[in-house]
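Mind looking over this structure? Questions follow.
As you look at this complex, bear in mind that one protein chain is not there, while each of the others sits in place.
For clarity, chains are labelled A and B in written order, and residue numbers in each chain start from 1.
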Amino acid sequence: MPPPDTNPFFRTVSFMLRYIVKRMVFAIPTLFAVSIVAFIIIQLPPGDYLTTLMADWASQGGAVEAGTVAAMRERYGLDQPIYFQYYKWIAGILMRGDFGISFELGKPVTELIWNRLGFSLLLSVLTLCFVWAIAIPIGILSAVRQYSISDYTATFLAFFFLAVPDFLMALSAMYIMSAWFGQSVGGLFSPDYVDAPWSFGKLLDFAQHVWLPVVVIGLGSLAALVRIMRANLLDELSKPYVTTARAKGMSELELLLRYPVRLALNPLISTLGWILPAVISGEIIVSVVMSLPTTGPLLLRALLAQDMYLAGSLILLISVLTIIGTLISDILLAITDPRIRLQ
Amino acid sequence: MSDTILQVRDLRTVFPTRTGLFKAVDGVSFDLKRGQTLCVVGESGSGKSVTARSILQIVDRPGRIESGSILLTRADGSITDLAKLDPRGRDIRSVRGKEIAMIFQEPMSSLSPVHRIGTQIGETLRIHFGTSKHEQRERVLELLRQVEIPRPESAIDRYTFEFSGGMRQRVMIAMALACNPSVLIADEPTTALDVTTQAEILDLIRKLQKSHGMAVLFITHDMGVVAEIADDVLVMYRGKVMETGPVEQIFHAPQDEYTRRLIGSVVKLEKKAEARTARAAIPAGTKPLLDVRNLSMTFPSGLKAVDDVSLTVRPGETLGIVGESGSGKTTMGRCLLRIYDPQAGSIDYRRPDGQTIDIRTADKASLQKVRREVRMIFQDPVGSLSPRKNVGQIIAEPLKLAGMRGRELDDRVAELMLQVGLEPSWRERYPHAFSGGQRQRIGIARAIAVNPRLIVADEATSALDVSLRSQMLDLMMKLQDELGLSYVFISHDMSVIRYMCDRVAVMYRGKIVETGDTDQVINAPAHDYTRALLSAIPHPDPRNRRMHNRFRYDASRAASANG
Partner (left out) sequence: MTDIVSLPPETGPSLDLRGKDMAVAGQWRLFWLKFKKHKVALVSLVVIIFMYLVAALADFIAPYDPNATNSRFTYAPPQVLSLLLDGSFQPHVDQLKMTLNTESMRREFTPDPTKPLPVSFFVPAQPYRLLGFIPMQTKLFGLANPKPGDSMYVFGADRLGRDIFSRVVHGAQVSLSIGLVGVFMSLILGVTIGGISGFFGGWVDLGIQRLIELLRSIPTIPLWMGFAAAIPVGWPPLRTYFVITLIVSLIGWTSLAREVRGKFLSLRGEDFVTAARLDGMSEIGIIFHHLVPSFISHIIATLTLAIPSMILAETALSFLGIGLQPPIISWGVLLQEAQNIRAVAQAPWLLFTPAAAIVISVLALNFLGDGLRDAADPYESVS
């Protein structure tokens, strides 16, 4: 327990700061482990990447200069032991932001990924907002009107959407849009706007394109979240503090929102830790189907071509983004729940 | 003023179930007078709590009031029938918290864990008077002072989990007092608290009742509390009123058969068991069966639960260990069997051949031998029996592990079941088919199966009802005489200690503060804590109210104030 007479605001802030620092320190080993996983994936295909590269060049009839090969071996430490290669690789990323070279496209990985990563992030954040905005009211309704028609409907739909894989949802949505509404769906922009600078028109065009992928990616997580919100709220509704508040003379609606819903939201925040990976997974596969300019199609292409530096970098960055997201959710949870902050 | 403020007539509250309507409250009538305390007493399931909640129409769904009237005399002299109001409507809400306030049994779960206590208390003011934030804060500080919470200025911004149980209940009371209600309904407000804390909360309620002129409807199962605080008493059983009258009459001239039995079972535990009053003293100089020296146990969390404890158990005697929650008595009991590994001290156990083994340092093989001679009875009759084994298997388990098989095993299980008062033909049944008392008997049978010499009984009766409690104690004493057992009997309840223990050790914060013959400790306690503990126990005799003149142990007050 803290010294008893400190200012409560100061107390809260100091606890928060300590908590945030602690969580960030905890994230470091996770980040390290993720980088190892990404490195393993890079190393998985048989032969090192230079052999692949040379085979590739040879198949195109190009001659390989011995000097070039030696220089590249040196740069990536390919003749060194494996942990040294890892060190070279991760040091390059941390010191110089050098993720290596995509041999398939012949460009540094950094040139290829940032734009796409940005769209991935944007799409994921939009999806999360959509999922939360819809799931909470439905979950509340479902719990408050337990065993009503709307509850059963919500439950059934939730189970149904959990059973439909993302890519199937994407394909079906595209089929429905084209077969019933005569619209072709795909991409995030109309052809006219793809290379245009940002403008109001482009934004509008973006909005017209983005809603479908957002819904498609979100439905699975939405269903899961509705189930969780419903279960949490049902739990909270039977707690004695609800009776206490009722005995104070509070109206039922105020009571519902101020106490049980408020408490049911806390565990919901902590679900961000796995909703986020799910959304990012969904985003990748849906992007492939709908050919969106995000990391998904790039990753798939890189993997199919065994362009491992590109693929590994993408996997690393996607995972890092997820870990940062989880960190944010932990901090949010501490802000909203004093039990976590103070204990 | 002795006019009636709340008049309840023929109240019926029902819960629809699959098999029909369950009448939780079945035709209850009573009058609550200004400034008076009416105690509603009864066992669990008697409908006392539902009665209290019916008044404010906050019965849990799907319960509802079926008929009857609840007439409340309002501040302006008008009379409202609360039973006729819409439970979600504005009218009943203007009564809740403002004219009739309520406090509950579990102050931890009855308060929101994520809102500051100041907000929760001040909210009532906002709802009923629209008080501004600033004024709310002033008033809440004043309320916190009234309920004697130390350092109100910082306490107001704290959360419930930062307070101790007693302090939380004070917060609840402050919340209830916010709008100066004319009626306070207290639903078992001290059941979850230790006796010393209970005494303080009861004191506070009485004090505030006097200063505010409130009527108090006090729901409890504890006849001691009733005798200490009630003006009038209402005895309930299965939804019906058995008897109602002044507290003096209920205790000293009960009319109803049920009331008489209830009072009788309480009074029985007020003195030493007959089977023990005339027992021959254990000859001096007998070598102790168990000799515990300077035992200390610290948990990995740093909590020193057992702190330099020394005690002895002589053959054939019952040693009581009494203490409040957190005193370390359960941990100590578990150390005796090495369920926990104490870090320091010795636990010397004398085997029948005279050889002594230090349980604390014993190796695996000798520990296994000792554990056949020293057994344990657990507090929780539900958790201590595997729900997946039938009774025969449960009782047979220690015997099987001791190598018994076949016909001999079956006969022994049957014999044990008879010995503890269970039908041997029930051996195929699973624990879920038994009641709490029967389950505890199964636990006893398991404990005595391998002919032990010493049994550590940890709160063995506290999960049971009062009448069953004395039955269980009688059974344990019978077995003691038959089998020559010794007991270490751990309890928070002084009455069961007095009923069956030869000697008692009082534990407080991991230490034993006093040891002695039970009579001597109870009648002439040497340590101040023992005196405080004893004097805080409510005495089931309204003619001899002594709790508010009790002895207060300063260390304990300081401890609870720190929260």
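For this structure, a couple of remarks:
In this text, a contact is a pair of C-beta atoms (placed from the backbone, for glycine too) under 8 Å apart; a residue touches a chain by one contact, two chains touch by 3 or more.
Just so it is clear, the structure is predicted and the values come from calculations on it, not from any experiment.
In the complete complex, the residue from A:Leu188, A:Ile315 or A:Leu333 that touches the missing chain is A:Ile315. Screening B:His128, B:Arg314, B:Arg350 or B:Arg375 for touch with the missing chain picks out B:Arg375. Although one chain is not drawn, the whole complex shows that of B:Arg446, B:Arg498 or B:Arg550 it is B:Arg446 that touches it. For the chain missing from the display, the contacting residue among A:Phe10, A:Trp114, A:Phe159 or A:Trp211 is A:Phe159, taking the whole complex into account.
Residue B:Ile339 is the one among B:Ile339, B:Leu418, B:Leu483 or B:Ala526 that touches the chain missing from this view.
Mapped onto subunit B, contacts with the missing chain fall at residues 41-45, 191-192, 221-223, 237, 258, 261-262, 265-266, 325, 337, 339, 368, 371-372, 375-376, 378-380, 382-388, 390, 397-398, 401-402, 426, 428-430, 432-438, 446, 462-469, 492-493. Against the chain not shown here, subunit A presents residues 29-30, 33-34, 37-38, 41, 44-46, 159-160, 162-168, 171-172, 174-175, 178-179, 184-186, 273-274, 276-278, 280-282, 284-285, 288-289, 299-300, 303-304, 306, 311-312, 314-315, 318-319, 322-323, 326.
The definition used in the following text is that only the chains that are shown with their structure count from here on.
One simple way to say how far apart two chains are is to compare their mean CA positions; for subunit A and subunit B this gives 51 Å. Interface residues of subunit A, counted against subunit B in their complex, comprise 1, 4-6, 8, 238-241, 243-252, 259, 262-263, 266, 336-339, 342-343.
Put simply, subunit B touches subunit A in their complex at residues 53, 56, 58, 60, 88, 93-98, 101-102, 104, 106, 109-116, 123-124, 127-128, 151, 153-154, 157-159, 161-162, 172, 175.
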